[in-house]
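Excerpt of the complex: some chains, original placement.
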Amino acid sequence: MFSGSSFYLPGPADVGRAFADTWFSGRLVEDVLPSLGRLLAGYAVAGLLGVGLGVPIGLSSRLRATLEPVLEFFRAIPPPVLVPLIMLLAGIDTPMKVLVIVSGCVWPILLNTVEGVRALDEVLADTCRMYGVRGASRMRRFVLRGASPQIMAGLRQALSIGIILMVISEMFASSSGLGFTIVLFQRQFQIAEMWSGILLLGLLGLGLSVLFRRLERRVLAWYYGSGAARA
Amino acid sequence: MLEISSLNKVYESPGRRVEAIGSITFDVGAGELVCVVGPSGCGKTTLLRCVAGLLPAGGGEVRLDGVPVTGPPPRMAVVFQEYGRSLFPWMTVRQNVELPLKEKRVPTERRRDLVAGSLEAVGLGDAADAHPWQLSGGMQQRVAIARAVAYEPQVLLMDEPFAAVDAQTRADLEDLILRLWRDLGVTTLFVTHDIDEAVYLGQRVVVLSSSPTTVIEDLKIDLPPERDQLTTRSLPRFGELRGHVYRQIQRARGER
Amino acid sequence: MIGRLAYGLAGLGGLLALLEAVPRLGLVDERFLPPASTVLGTLAGQLVTPELWIALGETMRGWALGLAIAFGAAVVAGVVIGITPGLRDLTGSTVEFLRPIPSVALVPLATLLFGPSLGSTLLLVVYAAFWQVLIQVLYGVAAVDAVAFDTARSYGLSAWSRVRHLVWPTALPYVMTGLRLAAAVAFILAVTAELVIGSPGLGAEIQVAQSSGAVSTVYALIVLAGLVGIGVNAAVRLLERRVLAWHPAVRSEVAA
Amino acid sequence: TGKAPGGKDRINAGVIAIVDTAPIHLGKAKGFFDEQNIDLTITPVQGGAAAVSGAVSGQFQFAFANTTSLLTAKQQGLDVKVVANGVSSTGEQGKDFSAVLVKPDSPIRAAKDLAGKKISVNQLKNIGDTTVRASVRNAGGDPTGIEFVELPFPDAPAALQGGRVDAIWVVEPFVSQAMSQGARAVSWNFADAAPDLTVAMYFTTGKTDPDLTRRFAAAMGKSLEYADTHSDEVRQVLKTYTKIAPEVIAKINLPKWPVAVNKASVQTIADLAVADGVLKEKVDVSALVP
């Protein structure tokens, strides 16, 4: 019979075979695409929310003092125990799953945005004040651009957290999805298939991060070129 | 136009207290060009930041057209001593110069002319599409000057704006500022280290002591209004004024 | 400081009022989301039982150990990867491949290696928290100013001195954010590990309360988790004010 | 494993902290394991999969998992072997510990009406959906159109209340809790699926010493028998390892804890599972349950 560890840690060949059998048979469309859709939706919402909240919080020390404990409170709650509450408010379908993803992704974006905005260059801030650059234009041309290196760090973090949360969200009220399928494999002791799913998650993360890197190189071209950063 | 009365400023941080400005009083009439000189660290930048409404005064007040300055007044332009940090690294040179004009809702056509004209005037016509960090120090400083010039301000504050450029460029820029001042009647407060420059440019030169800073002399420059690099600088009166200011600064430094 | 505290309490008060009002107004069923007062009552009842403190202690032990290991490892790895030319690109794809693997998926591996013990918790906590710090460190190391870097090079600072005196202080603001992110993630994973693997602690308590249908107890424990989060953040913030006193963001805060 | 002071065998059992596992807690408290020279530690686990992986990897010598989980594990080639009964259905309509509930005003009146509806179960492809399908089939309905969704038991009542699902499958204490809040039972699925259905069992792996297994089985048997006949003490012990409210504990329907595994019912579940596609092929039940 199988010994425990070889059963739970199948060889690469087994995983490879399972990978081909499992994911190239329609599952890619049925399970992976909807998951990916929810992931991107949640990520987008988290990005908007994180930056949208982070900028005012970063700009106003009073707002920061008021909201920080509340935000820290929610941040410390594990998403798996937050899910029931989200289900109460958002039901059990797609909105709930997207919200779960948002609830995890938003933090690195929010925190990094707040810190990025706090650290904006003072001379540039003065320049804006002098030349009457304010309101939306100040946001777009100064605040967001100036904080963008740190915002990008947050978005980068959030990408992989989003994938993790995608899996967690599908552990509730699901009957399909990549995360659900992995959990189901685990429960059904189809271990090679489970690892193949994890492999797919990793590849997914890798693919998304390559895309992200491209985007970042464009958005932060000035930053890496300017000598404000050395990389 | 611009009245500075008993202005005082103290920087306080744990373990360090600097009275940057003791008490400064002088004023600048509408359309006047006043130069400020004083030893390094005497509070010139601090003064300028107070006048610009960027720094709250500790005591005394600054009035512009009779109204106390509490924040940056409209139609005022500043060239910061830290020119490098005052340019937006994510914008090209052109975008940097254009930004304030966009904010002022200058029509596109006119904006383009202003930007091109001011960049040309500072000798950067062909660097418009570069980013600031692709430029040399002196070029960056000239971008900051071009931005202020294109803005067509009513009040212009400049903090050692020519520190990073060579002698010849400096002379050209001096004449640019003189032209701007004369043609548009811009009220100008000009901080410099170069005594020759102060005497050459200013209608008046305000000499500051080292900190705690006060005004030790408010000198009227009684040179003919039309100035010219060669003739003005070779006037005997120029030499006298220059020598006078030099001795005053010596005194200012000696007193500390 | 007192002011900040007052604002913070006001914020929490607002949250409490909201959580009290939502069930009371019938927006959600009270049976599934008890009003804040009920939950706090239950929490008070729980707080006097020694079991809760033992559970909390267990969780905090796994948290602190895991966080310390993850933080130390990630900082070292991040700095080495960040300053060694080429290593960042070399490791990039591996990092990006491993990062999105959910810690939860490592549960079988963890139980296999360590069983329901501290080891399992640590594995999950360290795995999850490590990436958070690593990415922040990588971005922080990349933020080193080129002129400052050249300065260090030209004065012959050794690799270690460069890390200690230049790279580390520059990265510190990023690292602090990383620490705050990782502290929360480590706590979440400590609780989740207990939830899933059943090693004793706060998570196990929540799990038992959930499967017992004790709604109010579940929320009381969640509130406790949130309060721990507030405490941890306050501690990190305090640390930040000390180590980042020179940083513009902290500087302005202290002045304000 | 190892020897505790006094020469006892020290063992670790992975067991879910729910009503079903009261006998092992009670038996430990009563000293039935000490009698067999066993020093028992009970480790709470989250579910069947965790119990099985813990046992296979050697963390637990014995563990508790439901019938379908064990059948699945066996089919995947895992070396699991049942050593004692775990928990069984009472077989009585209206008095079992598992039910399908609907809202009080729901048009669903009986099991038959569940056809084509959206029903929550705690885990898909497990004992819940299998037995609910059986119940619907037995009542003359067509189970093929039922849409099952996964919802942990604790979250199911709220989802039912909020109209997110048409019906929920839950076990105690959620059955009593939801019913006291007005929910209505339409199917007692464990009772419907097979007579005296064996719902879950204690198991071990091939690594465990046969003598130890025998002693554990003996202690477990005694515990089951004691629990089955002393319901008041069961309700007492529930207060020690769960957080179920005392007033709920007083009301819940307790399951039955016969000593013997009902192999026929296990075979029934195995066959149903194959028919539903939960299992890939027929399983030889006697290899699992000696």
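Going in written order, the chains are labelled A, B, C and D, and every chain counts its residues from 1.
In this section, a residue touches a chain if its C-beta (ideal position, glycine included) is under 8 Å from a C-beta of that chain, and two chains touch if they have at least 3 such contacts.
On a predicted model such as this, the values are computed, not experimentally measured, just so you know.
Look past the single copies shown: the full structure has A x1, B x2, C x1, D x1.
The criterion applied here is as follows: only the chains that are shown with their structure count from here on.
With steps allowed only between chains in touch, the distance from subunit B over to subunit D comes to 2. Path length between subunit A and subunit D in the chain contact graph, taken as the least number of steps between touching chains: 1. Separating the CA-averaged centres of subunit C and subunit D is a span of 36 Å. If each chain is reduced to the centroid of its CA atoms, subunit B and subunit C end up 49 Å from each other. For subunit D, residues touching at least two other chains, in rising order: 53, 57-58, 152, 154, 158, 162.
Among the residues of subunit C, those in touch with two or more other chains are 29, 32, 107-108, 112, 195, 210, 218. Within the complex formed with subunit A, the subunit C residues making contact are 3-4, 7-12, 14-15, 28-29, 32-33, 82, 88, 92-93, 96-105, 107-109, 112, 131-132, 135-136, 139, 141-147, 149, 173-174, 176-177, 180-181, 184, 187-189, 191-192, 195, 203, 206, 210, 218, 222, 225-230, 232-233, 247-249, 252-253, 256. By the touch rule above, subunit C contacts subunit D in their complex via residues 29, 31-32, 107-108, 111-112, 115-116, 195-198, 204, 207-215, 217-218. Chain contact summary for the complex, subunit A toward subunit C: residues 4-5, 8-9, 61-62, 65-70, 72-82, 84-85, 88-89, 107-108, 111-112, 115, 118-122, 149-150, 152-153, 156-157, 159-160, 163-164, 167-168, 171, 179, 182, 186, 191, 194, 198, 201-206, 208-210, 213, 224, 226-231.
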